[in-house]
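Missing here: one protein chain of the complex. Every other protein chain is in place.
Chain nomenclature is as follows: A, B and C, assigned in order of appearance, with residue numbering initiated at 1 for each chain independently.
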């Protein structure tokens, strides 16, 4: 009975938090999609709701009538099993359904979810899906922060999102690296709390001795790389990173603007000064690796990071690792649409470890594996050095 | 004094009509830009206002303070003389300024325009610019209709725009062609009412004898072309038209949808049956020319059309002609930003003659030269045959 | 009997001239296709031969066996009636058939053509097709010169093609413009010598009074335009021309290279000095029109050019006109594949009048209508002013 109370309570809190994140937005901000990676906020609101409608209500609540049959087409994302999906780059062209219709959709689905789960005889498997739906919505909360920042930060008026101190920058200090001896270590989830399938399958890895920095790299340190011509010297870059820099004329992290030789950046509070002691953020894997090469160091692997996680300071910036996103030895895909969750993305991406200011508390754990393509940087990504 | 009263009265009416066109829209509809050609409705609202602020108020109203200096960047269009412009395909990414801010902007500019022109001693040249601004806004009214139809007609929910009978389809009848003998004819504006610079420079042309249809082609006639395999036989098409058909998998006019072999179309009233007697609409130059070739006929030239205009039925659909958009013999560009109005587009486009349901009354005249690229069809374009 | 002797004699001469044009090439030069517009020289050798095989031999020579059935696929160009064609941009990927196989193909077809026409009872229609095939091959001779120049002129080794004085530059002198009074003039082919279908249909046009320069614009005059910032001032350009300049970073005519602020150009003899008195060449319509606008003049229309042709100096450079490539009033497409010759290109292109150093003598006539897209400049195109 305890899990029931806990999950229904969580359900209310998580659903409300999503809406709270959108509270500072104007209606127009919900609609736009400036790049293919970014989804319009109203799409996140609808898609997370669609997840509960499709996987919880439709198969389990007798007599349930879907809110609007066309929403399956509009709010489905990548779940190929469940039907045709809107092409991602088209999401920003859809003015309808309106934001207020989507809020009504949320209310409708919430009412029915509560009604369903207030009943008795709910199977464990259904509680599991409810929990997965909440975890899923929490992931979209992080995406919401990323996407809102991108939308407002690429508007020529640079509107502020919020002055909440939660968006204060993380101050970092340069400390001596921590040394680890070589040996075999356990990696992956321990215990049986919730985790995603990609974290499961605890297994041994053998690591050579390594050293790792206790804190991430600061903006001041990163500025030294810029000032030393880091963006114009191919020797620090991967071949494809160098192509990316030149093709996109990259000269600094995302959101940095140089006016008269002075760097400013767009933050949640609007345009602001760059603080030399703040942790650098919004860099791609290519930039993280180039910075490390310039320093004569390297990035930690995800295994080194996990082994070191209890002795380093983390949680404010996702940290790029030198590990490709691949399945753990015992990885098994779940059957059906839910099985599409993670496995099919295990190629062509790199792992990030840690968490960020935008991460839901429950997602901040040392085994969590985040992943992005090497050129993406609208997530709150930083860098930590190893050797 | 009469022109003053007339123009100030027009000012109020034209400005209100623009807003009336947007009345049926939801806030979200103002924001999106599904293709590069289409501008978000809120951009039209701002841009037409920016025109009056920039060319009327700033140089002429002492002490005028611009509403927001950043708006010059956001709402400038192609006037390279006046400063940097937003790249067209980026317009759909701008959630700010909001729609209500733009309505405040309109009110602010209208108040100052009225204040300025209520004064005495207004130079004729300034009245001319005011008039040009109104003509310009009327052109954007037609664009608004085109863009709104595109936005709603490409939404999977197919929302209706309006059930006003003004959007009833034009019924056409097939009648015997009208014959004209060869000879020299006058072309271009006669008299001195307002007209655009591209209509000026009345001059003689020599035309061979020709025949022209009294009415445009109907959807029923066009369906025969489709059913006869018109879209899959290269012999009817220009080489570049054939490439366009194949690359874009074109099979029917824009807004036509085939469901189970039955053609429906999106109209201002939503999804509707196709009426065989209605004038065909939303076809490209390539389609118009291919249809004519299939019929063993051709399109009229713009000179033939103008000569015949008093004896044919027109005004509901713009009609493609076989004339490229080029300057008349005595064409002269005006100096400065206003001079960019037409001349720089006189290449790579074809002339359309007539008017459409979306055209402001004052723009419906026989010398008016509209122009689009050969593959565009979101304007209300039809076809008339000649031989 | 005279036409027979004349045509068979021409056949031998034209076919040999094509091969003579290729004489200075290395085998490797026959293969490459640096841009989609340029065809590999070996393709021209094969395609012109395929024309005679397909339209002359196959339907008329009893028992004729095609040289290689796969050649229809490889050497067909745009004749959609005759079967699948190689996509144009793929021509440069085909190493086989080899150059020597293609020369054997030419010999084989020539032998059979001579055998066929040595017989008696040849229908007039067949003589017409033979003549069209020769005219077609002469057009490809001009394309061969254009394509060879492009291939060698874009090789970092800049190999010379030939030191023949025929490639000496044309010297031009600035003279007073010639004035023509307004009136009606005849345009189009007179008499019944060979001409292409697009020149036929002699008809009257009415022209306003105009003036035209007796000689084309020189490189020295064009350099003044460059030095005056012509390529960086949007006011001189069509909107699409301005986009073209910026997107392609155009700063001078094709083949011009600036080394240390000094302009050189690639010519048929290799890299050479620019002569101020030489006629400017290898410019696009956009550049020709921008130059004229900068000078406060305009380009002549093709009708003005034809009317003035007896009193101006022309024949060394094709000259851009302000006329779009459109059908003459009485234009009729021929039936079948031959009918694809010209009509289907009558859209989106501009007319050039005159001839060039690369033009076969027989194609140098005052009614000849050449045509290219507004951004093309690998043809030998210049500019003449009118007003």
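Throughout what follows, contacts are C-beta pairs under 8 Å (C-beta built on N, C-alpha and C of every residue); 3 or more make two chains touch, one makes a residue touch a chain.
Since the structure is predicted, the reported quantities are computational estimates derived from the model, not experimental observations.
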- Specify the shown partners of the omitted chain in the complete complex. A, C
- Message: Using the touch definition from the top, which of A:17, A:238, A:295 or A:365 touches the missing chain?
- Response: A:238
- Message: Considering the complete complex, identify which of A:203, A:251 or A:311 is in touch with the unshown chain.
- Response: A:203
- Item | Candidate in contact with the missing chain, chosen from A:62, A:166 or A:184 | A:184
- For chain A, which residues reach the chain that was dropped from this view? 78, 80-81, 182, 184, 203-208, 210, 234-235, 237-242, 285-286, 289, 298, 322-324, 326-327, 329-330, 344-348, 350, 374
- Even though one chain is not shown, chain C touches it at residues 26-34, 42, 70, 73-74, 86, 90, 92-99, 151-152, 154-157, 159
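Following the convention adopted for this analysis, only the chains that are shown with their structure count from here on.
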- Message: By that same contact rule, can you tell me which chains touch chain B and chain C alike?
- Response: none
- Item | Chain whose average C-alpha position is farthest from chain B's own | A
- Message: On a C-alpha centroid basis, what's the spacing between chain B and chain C, in Å?
- Response: 37
- Between chain A and chain C, the Cα-mean centres are separated in Å by 58
- Task: Spell out, as numbers or ranges, the residues of chain B touching 2 or more other chains.
- Result: none
